[in-house]
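For this view, one protein chain was removed and the others were kept in their places.
As written, the chain order gives the labels A and B, with residue 1 at the start of each chain.
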Amino acid sequence: MLKLLAAGLVASVAVIGTVHLASADPVTITFRFNDTEQEVRGAIDAFQRDNPNIKVDLQRIGWKDARNQFLREAAVGEGPDVAHVAQVWVIEMGAAGATLALDDFIRKDPPPNGFADFAAQDLAKGRDGHFYGLPWTTDTWAMVYRTDLLKDAGITDLPHTWEDLRKNSEAVYKKTGKAGFGFPAGSSASGAMWFLANFYWWSHGKELIVQKPDGSYAIGLMPKDVVECMNYFKQFMDGGDNPKTNLAASDAHDPAIIQALVTGKQAMGAMPPNTYKEILKAYEEANPGKSIPFASAPFPHQDDTKSSMIGGRMLVINANSKHPNAAWKFTKFMASQAVFAQYYRTQFPAQTSLLKQIDFGAPLKGFAEQFPHARTWGAYASGPAPIGTLWNVTTRTFGKALSGQVSTEDAAKELFAEIGKQMP
Amino acid sequence: MTATAPSRHWRDPGGWQFVLAVVLTIVTLFVLVYPAIYVLVGSFRPGGGLLSTAETFTIRNYVRIFQAGFGRFILNSVVICVAATVVSTVLSVMAAYVFSRFEFRAKRTLFTGILFGQVFPWIVLINPLFVAFAAMHLINSYVGMILTYTAFTIPFSVYMLVGYLVTVPKSLDEAAIIDGASRWQVIWLIICPVMLPGFVATATYAFLLSWTEYLFALAFLTQTDLKTLPLGLYQFFGDDYVDWGAVMAASVVTTLPVFLLFLPIQGWISPGRIAGAVK
Partner (left out) sequence: MRDRLFITTMLLPAVVLLVLFYGYPIFDNLRISFTDLSLLGMKKGGNWVGLANYRELLHRGDFSHILFNTLIWLTATSVLLRLLIGLGIAVLLNTRALKTLRLASVARFALLVPWATPPIVAVVIWRFLLERNGFVNDALMGLNIISQPIAFLADMRTVWPSIVTIMLWNTVPLIALSLLSNLQTVPEEYYEAAELDGATNWQMFRFVTLPFLMPAILVLGLMSVFWSFNNFVYVWLATGAGPGTFTNVLATEVYLKAFVDFRLGYSSAIGMVMAVVMGAFGILYLRLVAHRQLEETL
């Protein structure tokens, strides 16, 4: 009770403080954004025009280092006021005391259409029940096909099942000599194999980490599920339709994979929309005026199972921020419809109401179709094991199996042993 | 002592040796430079020439990186690296001179102790250093970065310089001191010119280590207007795609100032100047 009172006091002092400041010197808040400046420059300028008392300083750090840097800064009272983070980091950051609980702001000064409108709220809610981030953008992965190569291989329909995908990939390789489904099979800690394995499991109605009705967490797979999934992806390597060099490629945007798709040396890929847009851009630059031989489609799924993720970004406010009110004002503005309509057009908004209004256009149709068959990381992010650890263990063991270092059975055993250590 | 006599440790080569030396050098040159040419060509292609096989020429990559602040990053890198190199080299010369010329009690311990920082993987030092830097308000400061690079280049510089200095006869110092020079003058006016290639090589090491360093810069410099070139370069590695054209252009821009700085220095230490100076 006392604590609550004190918190209320601090909050009201802070409010009075900002009211006072509003009429005095402008405050400067720092916004750390991890993609390119052009994407948000317009929005920041617009915010500063509307709020002459708040100056926004933009900082940038690459995604691969953003989390570590923010955590160490937050621990010693440093860091930006508002930070751009992956959805799956928010629960951890809240638990680390690095970010501010947003409950009061959400209640008193809610975003238009309310907080309920946001996707991935489950990932914003900390283990203590408070909200530690505002979902900002959403993203998903889908399949991308080179339709001209499929035609050369005599394939007219895009595959709807994992079996078809395998057969079509093999057919492309056998009939045209080109690579079929050239997925990145690399073992690095942020390797894309993690996504593909989970999509495969989800579409079969299974998941690696589940939360039981009593609130505890467990591994939701049997060893045979893992073996089956490894065997499935291994066929592409053994058959030669996914070139062996892709065992060293961990990113969907590995330049060799992009180049193979752009130049027609590979027929199928799996990726997020921004990677796909790069491919389309590179193709248009290299073949001006030609029609685009690409199509996107959802990952295979049965009926209403999920076969991809709703990923994306959130905005968080640093627990050390000296201007939390200004920071919230900015955060709310960045998630507004105006920003997505006029300035920030490289990402999709996280509000369901805004997402519905978006015209994805023909090339991105597959991604639009994927959204209803996509899910958040849910129990993976709220569970006891750091998601990075699950991810790393999965890409390592798949890497061992797919490169033939160990049998799929042994690799699956290792995966269970390593993840088992993380579960209570 | 003729100023132009090249040093030689090989007799006048016969025909086949001459050809062999030339061929080997050309092969070496090719291996050293080909990857860089690949980058140079790519920096003028959309997507760095990696994503398609189109041979379009463009300077947009360069325009983009300078819009992203590369002018400022060059300046920051030059200020930080030149300052760190000068401080590090001067401190190292001082220490190395003492190690190579004097006998004193703690000498062995100190000389071995200097190595100690080098036995750690730097990645484990980052978090503790970050905490200390935050307490000392050295985050986002030129001074903090200059001190960091100075501290991290001193051990190798001292060892390298001792290696050079032990080859200089002590009689050289003694003669100068008898002529009335102070130790300080001996170092900078007598030893330094003789050992110029060694000093330059050591300074080059300190400079290039700072120039290409990423881990510490990442942790200690977050403000855009203080960032160094490697940080500027890394920002083109996105999560969903990499701006390869910008990466290539940034790489060229990162390498170029090194040449501009070293062009005059290389002229200075042309072998003829020092050959036979140690007499």
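To be clear about the criterion, a contact is a pair of C-beta atoms (placed from the backbone, for glycine too) under 8 Å apart; a residue touches a chain by one contact, two chains touch by 3 or more.
On a predicted model such as this, the values are computed, not experimentally measured, just so you know.
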Residue in contact with the excluded chain [from B:I80, B:I154 or B:I190]: B:I154
Candidate in contact with the missing chain, chosen from A:I29, A:A43, A:A75 or A:L355: A:A75
Identified contact with the non-displayed chain, of A:G264, A:P363 or A:G388: A:G388
Touching residue (missing chain; options B:A68, B:L129 or B:M145): B:L129
Residues in chain A touching the chain absent from view: 68, 71-72, 74-76, 92-93, 95-98, 186-191, 243-248, 250, 255-256, 265, 386, 388-389, 391-392, 395-397, 399-403, 405-406
Residue numbers in chain B that touch the chain omitted from display: 5-13, 17-18, 21-22, 24-26, 28-29, 31-36, 38-39, 50, 91-92, 94-95, 97-100, 102, 104, 107-108, 110-125, 127-129, 131-132, 147-148, 150-152, 154-156, 158-160, 162-164, 166-167, 183, 194-195, 197-198, 200-202, 204-205, 208, 211-212, 214, 229-230, 233-234, 237, 247, 251, 254-255, 258-259, 262, 266, 269-271, 274-276, 278-279
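Criterion: only the chains that are shown with their structure count from here on.
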Gap in Å, rounded to a whole number, between the CA centres of chain B and chain A: 39
Chain A to chain B touching residues, read off their complex: 32, 34-37, 57-65, 69, 72-73, 75-78, 80, 252-253, 255, 258-259, 262-263, 271-275, 278-279, 282-283, 285-287
Chain A-facing residues of chain B, complex: 46-47, 50-54, 56, 68, 127, 130-131, 134-135, 139, 218-219, 222-224, 234-235, 237-244
